[in-house]
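Every protein chain except one is present and positioned as in the full complex.
Chain lettering (A and B) follows the sequence in which the chains are written, and residue indices restart at 1 in each chain.
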Amino acid sequence: MQQAWRLSELAGRLGGHWREGADPLVTGAASLADAGPGDLSFVAGPERLAEALASAAGAFLVPAGLDLDRPSIVVDRPYEAFARFLALRLPDPDRLYPPGVHATAVIHPEAEVAAGSVGPYCVVGAGARIGAGCRLGPHVTVGCDAVLGRDCVIHAQVTIREGCLLGDRVIVHAGTVVGADGFGYLAGPNGQVKIPQVGIVEVQDDVELGALVTIDRATTGRTVIGAGSKLDNQVHVAHNVRIGRHCALSAQTGIAGSCTLGNGVITGGQVGIADHLEVGDGARIGAQAGVIKDVPARAAMFGYPALDFQESFRITAALRRLPAALARLRALENRGRGPAGAAGPEQGK
Amino acid sequence: MQQAWRLSELAGRLGGHWREGADPLVTGAASLADAGPGDLSFVAGPERLAEALASAAGAFLVPAGLDLDRPSIVVDRPYEAFARFLALRLPDPDRLYPPGVHATAVIHPEAEVAAGSVGPYCVVGAGARIGAGCRLGPHVTVGCDAVLGRDCVIHAQVTIREGCLLGDRVIVHAGTVVGADGFGYLAGPNGQVKIPQVGIVEVQDDVELGALVTIDRATTGRTVIGAGSKLDNQVHVAHNVRIGRHCALSAQTGIAGSCTLGNGVITGGQVGIADHLEVGDGARIGAQAGVIKDVPARAAMFGYPALDFQESFRITAALRRLPAALARLRALENRGRGPAGAAGPEQGK
Partner (left out) sequence: MQQAWRLSELAGRLGGHWREGADPLVTGAASLADAGPGDLSFVAGPERLAEALASAAGAFLVPAGLDLDRPSIVVDRPYEAFARFLALRLPDPDRLYPPGVHATAVIHPEAEVAAGSVGPYCVVGAGARIGAGCRLGPHVTVGCDAVLGRDCVIHAQVTIREGCLLGDRVIVHAGTVVGADGFGYLAGPNGQVKIPQVGIVEVQDDVELGALVTIDRATTGRTVIGAGSKLDNQVHVAHNVRIGRHCALSAQTGIAGSCTLGNGVITGGQVGIADHLEVGDGARIGAQAGVIKDVPARAAMFGYPALDFQESFRITAALRRLPAALARLRALENRGRGPAGAAGPEQGK
């Protein structure tokens, strides 16, 4: 595919207006900080003008009215135009996922496959249904009675277990497992007795699941990933969790069983949320935080155990003063006692 | 399969006694808190009576003598009967794993496969042995000389590396890797030199491994997962670890090399245990804890670094008072010094 464009030519493709003048050749794209002379970058708004002036980018996507005397295209929303430019550089999907069902795919005669592309060695079970426009990479397993909507992209080695439901335009990266059994046992006289996990997973429209994510099926009912939510690599979602719409869970986050997350919840990496908790709409949980009680809507939490971020930051700052504070405390105790106080309560511990 | 039952009919199937009266149609199952009118729930004992009275469940499994005036089946152990009810609702295994060896499976002529079901595109190496009644999903790889006992269930995309041993009734969820090389290097003059990992993994009877678990082979000897232990999704077990019987390790826990866990050890999610430690029988490690020294039997640990949970909770509570305590300490220092003390030791830091 084409990998170099004159700026003037890009203006039309990105729905913008070329500021006549220099017309450099654009071969790449990067943020203001990282861009070099061949790169197109973008200036989100006037507050980024200083960064733009300092940037080595060869060309810019800018909003109307921005006073930047550099080769530019004026667009309504610079970041959206930038994403469109990146999309121009994506490989041809028909090369990555050749149209049609590969001859080696094992499709059960009772499955319905309207997919645009089914890769080599896919396995589709009885009763499964795959919507039009879906692209499945190699070695994808779709279990019995699982349903995929339209225009999903399922990368190599993904396992969708029996009965699970995916909406439209869902993207699932390589190696992810949707619908493994939840981790449920009852303590019996001879060890743990497995509780059959007879529920399913429902992944709603426009969700993206990273690589090597696990979403467990419900014990009964559904584990739900709400529309538009994005889960990064190696995220784990336990059985009976309900995640709202437009959440973003960063890599290696783990959500224990039966939690409910509202809409627009954001977690940093390696966050843990204990079981049966509620996290309100728009809550933000800092990286590595350990949530052990309900989180109100729009709260920002940090730390282990997680606290409101302002309190957590105060504690973190105070901690660095703690060793000296203990010495000061000791000094105060001694001051009050005279020399005999040297054998104070600290030694008594 | 059948998905609705009269309560009176269920009584016989679950080995219980229907309290004559209302005979509702049961279509689902849930905990007391989550159940609705079509659901069967269970009351573990009299201590749950208030919850049962508040539950919207349509029917209950109850122990003898419980005074609950709702549609019920009396059983010896309500939770076991509940698990049996869930099992009634599992899909037909012959539909999920059609009996026989799929035509596309690549079985080495020197392998012995007595399995009940080998899915499409499985690969079984030279010298491997798979016991009677095993069910293998699609794309399972069983390496050379690996041995699976009887009645194992191995889900899609699992890799069992060469020489590893699984007992009877082992369940392995999708994408899990048993027997990858341990992380062992020696510092050499030109960087790290790989230490060949020539040991194996032994997974004993009745173990269940979640999805995307990794259990590394030993450098020499065996990495062992003891009988009846359950490992949740994304757990990592390093080389030469020995895990006892009936342990339960929650999701994303990591056990570093050469640790020994006793029997009945339980970890919360995202726990880390440093290398070469011993964790005694029945120890419980709270979620996200970081264990950096040996743990006595039956201890309960929490925090990072992990401490006895009572001490850890005291510290956690004290931390929230720390910022104010520093101010109080300052006030005390000033009190003793008069106005000149304002430039106290805190500024001197």
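As a working rule, a residue touches a chain if its C-beta (ideal position, glycine included) is under 8 Å from a C-beta of that chain, and two chains touch if they have at least 3 such contacts.
The structure displayed is predicted, hence computed values, not measured ones.
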Of the residues B:55, B:234, B:250 or B:267, I need the one that contacts the missing chain.
B:234
Tell me which residue among A:7, A:29 or A:152 touches the hidden chain in the full complex.
A:29
Sole residue of A:72, A:117, A:219 or A:270 that reaches the chain not shown, by the stated touch rule:
A:270
Residues of chain B touching the missing chain are 104, 106, 121, 123, 125-126, 139, 141, 143-145, 157, 159, 161-163, 175, 177, 180-181, 183, 185-186, 188, 190-198, 212, 214, 216, 219-221, 234, 236, 238, 240, 252, 254, 256, 258, 270, 272, 274, 290, 292, 304-305, 307, 311, 314-315, 317-319, 321-322, 324-325, 328-329, 331-332, 335-336
Missing-partner contacts on chain A, residue numbers
28-30, 34, 39, 79-80, 82-83, 86-87, 89-91, 95-96, 102, 104, 119-121, 137-139, 155-157, 171, 173-175, 206, 208, 210-212, 228, 230, 232-234, 245-246, 248, 250-252, 268-270, 287-288, 303-304, 316, 319-320, 322-323, 325-326, 329, 332-333, 336, 345-346, 349
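Here is the rule we go by: only the chains that are shown with their structure count from here on.
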How far is the middle of chain A from the middle of chain B, if each middle is the mean of its Cα atoms, in Å?
24
